[in-house]
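Only a single protein chain was left out; the remaining protein chains are all shown in position.
As written, the chain order gives the labels A, B and C, with residue 1 at the start of each chain.
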Amino acid sequence: MPYGELAALKEECGVVAAYGVGDDLPGLLYMGLFALQHRGEESAGIAVSDGEQIELVKGLGLVSEVFTTSCLHDLNSIEPKLGIGHVRYGTTGGGGLDNAQPLIVRYLQGNMALAHNGNLANTDRLRREMEENGQIFQTTSDTEVILNLVARYRREGIVTAVRKALRHVQGAYSLVLQSNDTLVAVRDPYAFRPLALGRLGDGYVIASESCAFDAMGAELIRDVKPGEMIIIDEEGLRSERLCEQDVPRHACIFEYIYFARVDSVIDGLNVHAVRRSLGRILAQEQPADADIVIGVPDSGIPAAVGYALESGMPYEEGLVKNRYVGRTFISPGQLLRNLKVRLKLNPNRHVLEGKRVVVVEDSIVRGTTSRNLIRSLREAGATEVHMRISSPPYISPCYYGIDTPSTSELVAAQHSIESIRSMIGADSLAFLSMEGLLQAVPGGGNCLSCLTAKYPQQTCQERN
Amino acid sequence: MPYGELAALKEECGVVAAYGVGDDLPGLLYMGLFALQHRGEESAGIAVSDGEQIELVKGLGLVSEVFTTSCLHDLNSIEPKLGIGHVRYGTTGGGGLDNAQPLIVRYLQGNMALAHNGNLANTDRLRREMEENGQIFQTTSDTEVILNLVARYRREGIVTAVRKALRHVQGAYSLVLQSNDTLVAVRDPYAFRPLALGRLGDGYVIASESCAFDAMGAELIRDVKPGEMIIIDEEGLRSERLCEQDVPRHACIFEYIYFARVDSVIDGLNVHAVRRSLGRILAQEQPADADIVIGVPDSGIPAAVGYALESGMPYEEGLVKNRYVGRTFISPGQLLRNLKVRLKLNPNRHVLEGKRVVVVEDSIVRGTTSRNLIRSLREAGATEVHMRISSPPYISPCYYGIDTPSTSELVAAQHSIESIRSMIGADSLAFLSMEGLLQAVPGGGNCLSCLTAKYPQQTCQERN
Amino acid sequence: MPYGELAALKEECGVVAAYGVGDDLPGLLYMGLFALQHRGEESAGIAVSDGEQIELVKGLGLVSEVFTTSCLHDLNSIEPKLGIGHVRYGTTGGGGLDNAQPLIVRYLQGNMALAHNGNLANTDRLRREMEENGQIFQTTSDTEVILNLVARYRREGIVTAVRKALRHVQGAYSLVLQSNDTLVAVRDPYAFRPLALGRLGDGYVIASESCAFDAMGAELIRDVKPGEMIIIDEEGLRSERLCEQDVPRHACIFEYIYFARVDSVIDGLNVHAVRRSLGRILAQEQPADADIVIGVPDSGIPAAVGYALESGMPYEEGLVKNRYVGRTFISPGQLLRNLKVRLKLNPNRHVLEGKRVVVVEDSIVRGTTSRNLIRSLREAGATEVHMRISSPPYISPCYYGIDTPSTSELVAAQHSIESIRSMIGADSLAFLSMEGLLQAVPGGGNCLSCLTAKYPQQTCQERN
Partner (left out) sequence: MPYGELAALKEECGVVAAYGVGDDLPGLLYMGLFALQHRGEESAGIAVSDGEQIELVKGLGLVSEVFTTSCLHDLNSIEPKLGIGHVRYGTTGGGGLDNAQPLIVRYLQGNMALAHNGNLANTDRLRREMEENGQIFQTTSDTEVILNLVARYRREGIVTAVRKALRHVQGAYSLVLQSNDTLVAVRDPYAFRPLALGRLGDGYVIASESCAFDAMGAELIRDVKPGEMIIIDEEGLRSERLCEQDVPRHACIFEYIYFARVDSVIDGLNVHAVRRSLGRILAQEQPADADIVIGVPDSGIPAAVGYALESGMPYEEGLVKNRYVGRTFISPGQLLRNLKVRLKLNPNRHVLEGKRVVVVEDSIVRGTTSRNLIRSLREAGATEVHMRISSPPYISPCYYGIDTPSTSELVAAQHSIESIRSMIGADSLAFLSMEGLLQAVPGGGNCLSCLTAKYPQQTCQERN
């Protein structure tokens, strides 16, 4: 249950996979999915194989709701050697059980299961071609398109089939796929979405974020490389390139700013450390004459602590989260609707009263959440509210796996900073600079499209 | 879902009440209970009255599980003027729906509902007397004993009946009771458990903690005084004394240290501010030569931040909580059991690696949780672990509303500090002094029995 | 899910009990309750004791909904020696979990559980007296009144306590009660409601109807006698009289006509055989010039078969019941409401078309069901509809355990037979005579109050 402005953005998915990790492989996938729950709360699924048959459990709801002791027991009954798992956040119009993953292809001989995080750019064209060719689609998901493409080439073996299938595909994908006896993991050439490789005993694990490895008792080896295809089977692990030419790496910068868990390490950087740095640099760039620093839970806290450390002002818990507010909170009647926000996030009057407050937030999307927040801080006694944003203005939608409002709804795409400040009722408002952001996420190779409105133009696939 | 050592202690209950607060009184009680959920996760209930009839909804589970839109709608259908609510954590042997509150007495003319936080000292004797007198009990709760006592005197009017009934009762109670048209709130003469009075529009609200008032949009007036009986009816609010003589106030100190929400104000002190002070004073008394300070979520965080501020060491998020781990988490098989702890609370390797770490915790109860925690911090790379406890050693059980292990299970009752340090595997271990505690909670009048093993001896009732 | 006119009448309860029947006593009680499900669909409960402690499971819903494998397992975990069970149909205003049975009294030493079928005549007066004496009531059920009375005398031992308690009670009751180690079963002196005694292995069973014994693999010994108290404990079974003087037996005649299952034997008569006789005698008394005989499922079928046998007309299945229509059937919208009746009970056009039809029904209560039924028979092609009722006109409410409409709603209390015939649209209408009824239920001693409006005046208790 995310809070704050970035609750308007939805990560679409998280994936996990395991091969040869010993007993209770379904239990380990469950642990991994539990750690990735923040990447998708709508549905969850696990498919496992013993080398010959594939078993699947999936359903709508949280990981804890979909899986019971008895269904994990059932998955274990085939003594699985490999398996994949998925959590999903539904995009507009694409919800429902039909789109829950993994998706399975049931061949007369052999089966296949696929789970996928990302967003294809050319789904519609691909579907149109395939539909004209007589293919049918039972879902509206990109995943089924990829499955169909792989099926087209399957007689050439699963590895060649995946490689050839993905040549047709543009966009963002970090996917895990299993045939009866082989596990394949692929990250698109731009590496838009994260994907990591780990070791557990004599086996291997794959996950969207390394925090899943901690939950599984596994060890992070490295991130899957852009355009890399990892194949794990009886002969061990091998790595192949999807295409010969490289494209510039475009790993999503918002994984650091907002989506990923603070204990994950993505492409070599710890998320918590990045957020702390964002706050420190923000304090350098955009100081404020105030008494205390507070953050918007959960993701704004590390940046707030960093801002406080750098500025010398004390960090305070000015906003208290009710940890029981989740998806099941019933919608109060009209009379009490205004209380709902406060129930989720209560300004701590004692901390705020008579104080000039710096409030650190990750981003501003629509601005309405910030306006409500600032009003409630003032009602709780804050004499000044200085809003500091730990990223540059969010001005353009994401087409690579994050569900974002359209440009017309993005307040920073439509208004000046002074205008936004006035709308949200802050005494001052300032954003982190692009330079500051890149300083906190060194090394380059990150996708900044939502902050620059410039999108990568071509895929290696097209050039093949 | 509490973490850390003090998860071994269970607050038994939270209560809320409202009179004349306008439309959707059940919705307001629901909001209040939601804010008090941390005081009891086992059952929840709301009773309301329109002045003539009483309606009740209660059930096992979280507030969000027990109440649906339609059942709040049903409660609203009688257009209630007053009502009470309750959340409960079951003590050993006393669980189940039977003991869920409020408890109702259905008279042929008029009804009565009661909800109660606390623990009576003389329940067994009172029950024995009443059973010998032919009274029957359908539950094992103290609440039913109080109900029977009130019933004994009810022809003298509800106010006199409550007063006379409570003369027989020893121990801790903060209770709310409604007849068809009158709301009564009472806090025992020692004031063991918290109880606060607030205003909402033209009406009044009562709650275990003031954070419930924030959730209801109400305003804190003051705490209910020791031995005070507040009566609210058509003629407004009046306050009476339960007994003539005063006894020394004994408000539970652990509400500040652990139980209460940080945004609550209890007896004039904000919980967050107290915890921050505890950490500051702890740093003065028990400094450590280390690199970073971390806290055990959730309650240990403010003290850790305070320790960091005072010590000059940076505060870091060294332990990351999985916010989805709740009561529904299925028990993993034997093979994966050791992963469960890490799933709930993951050491952030990046923060800890190569660091000398101060970890601030509220208390040590059994010691096992701390031993696991310290081991996992070391596995994540901490080179030294210095444990600092923001309260004096916990050496004796509570008899006033907190469910605690017996003395034989309390590690500080059985072992020296050095011995505990060795058992939990810390490089150093130190507790806050009693003086430090009293400095952070000024004013006196707090119950320290669990830290001193000295218990208040007498009640005013006995002297009457 | 009963059909037809008598669906307007609700049996209030069924009880079952077992002592010393070997392993899995809770499973046996479950079997027994399953067989008694028709006596109450609203709630179900089982209490068992191992001689020292009592365990209870109860809930709202069908037997199959309330009990799970795991909760029967839990009940078994104490290795129970005795237990009681209950199914309940809620009367107006008395629904809800509070009134589910068995009801338990939890003494400091020893517990007690009680389950009860019947309706007390002097509940209000008894409650008033006890309330004035300071007793409290948490439910609105008669059962709690009896529990309080028993508690009043409990120091004299459970047997004396029950005897003395029941001296205060007037009305109908067939009850089972257990202390920690003793099972007591009592049938009121009038014997209004049925109660039977059976044997299973070395132990004993008690149930409202003997069909429960079949389901438990037990053997019917005999009915419990009017005013008999059966006590079963370590020393075996003994029988006592509740009071010295006899009152005239008044066993409910409608158990034979409608309530009981056809495979039960009540007071020596098999229910199926009685219904068959009712139909035969009805055919003799009220012949019809028609082509076929049909019955209203389920209870009207045996009488219809009897009518057909006697009349020489063929019995046909003219009304087909949908066996899936139960309590969970969702209420169709306004447009489809008229279809609901047909969904439950579909006239079989092929059987009815062009035929003069005798339709045999148990009783007429409000008349509306019969009007709808006759209209649908005509729509399905019946050229004439001759309604024959296998009991005399129902003219007065029951005060002895059956929930009936008030006299003003009983069509036979307000209108002549010819007038009813006209209202329901039958070509002819005739009722069984009182003589016919008594011929089919020989031996006398049945309560006919609902057919005569004459009620028994006095109880033995009053004379004591």
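In this text, a residue touches a chain if its C-beta (ideal position, glycine included) is under 8 Å from a C-beta of that chain, and two chains touch if they have at least 3 such contacts.
None of the values given here were measured: they were computed from a predicted structure.
Considering the intact complex, the chain excluded from display touches A, C. Summary of contacts with the chain left out: across C:V351, C:I389 or C:I424, the touching residue is C:V351. When the full complex is taken into account, the listed residue touching the unshown chain is C:M31, out of C:M31, C:I54 or C:M229. From the options A:I78, A:V105 or A:I395, the residue with contact to the chain not on display is A:V105. Summary of contacts with the chain left out: across C:F67, C:Y190 or C:Y204, the touching residue is C:F67.
Touch with the hidden chain on the side of chain C covers residues 1, 22-24, 27-28, 30-31, 34-35, 37-38, 62-65, 67-69, 72, 211, 214-217, 261-263, 265, 270, 272-273, 276, 298, 301-302, 305, 309, 314-317, 320, 322-326, 328-333, 335-336, 338-339, 342-343, 346-351. In the full complex, chain A touches the hidden chain at residues 97-98, 103-108, 124, 127-128, 131-132, 134-140, 147-148, 151-155.
FYI, only the chains that are shown with their structure count from here on.
One inter-chain figure worth recording: chain A and chain B are separated by 37 Å, centre to centre, where each centre is the mean of the chain's CA atoms. Chain A and chain C, compared by their mean Cα positions, are separated by 60 Å.
Annotation for chain C: no residues touch 2 or more other chains.
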